[in-house]
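All protein chains but one are shown at their positions in the complex.
Presenting subunit A:
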């Protein structure tokens, strides 16, 4: 019999870690795809007029990138059962071709008997957390999917 994947996990394990880059182009693309045209995400004049240092990323884009870390690890995107974050700090996106680096890591906080695994995500820009209380509950497959 195959071991459930959850039996191979322990609390504290970092299961995934990746750095994502966000550029102004990504913001425009995300605005179009999501329908969130709030000008603070593409218009420097409006962003600074409301007290922001510059154009900032959509919180949902940062949440989406952190979610990508989970779904890349899980394989099946529908295996995410709960996902929540607090948008603690704005992610300021410079007007250059490089963008801003967002580092995301996921660590196991609980392995449940029902096959669900609770994870805490660490999401940082320049070593400062931009998302806090970033937590997910995921359903792991009975067997680890074959590696691509």
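The criterion applied here is as follows: contacts are C-beta pairs under 8 Å (C-beta built on N, C-alpha and C of every residue); 3 or more make two chains touch, one makes a residue touch a chain; residues count from 1.
One rule holds for everything that comes next: contacts and distances are computed from a predicted model.
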Chain not displayed: protein name in its UniProt record ("Sorbitol/mannitol transport system permease protein", "Xanthine dehydrogenase molybdenum binding subunit apoprotein", "FAS1-like dehydratase domain-containing protein" or "Tyrosinase family protein"): "FAS1-like dehydratase domain-containing protein"
Tell me where the left-out chain touches subunit A, residue by residue. 20, 26, 29-30, 32-41, 46, 49-52, 56-61, 63-65, 67-68, 70-72, 75-78, 80-90, 130, 133
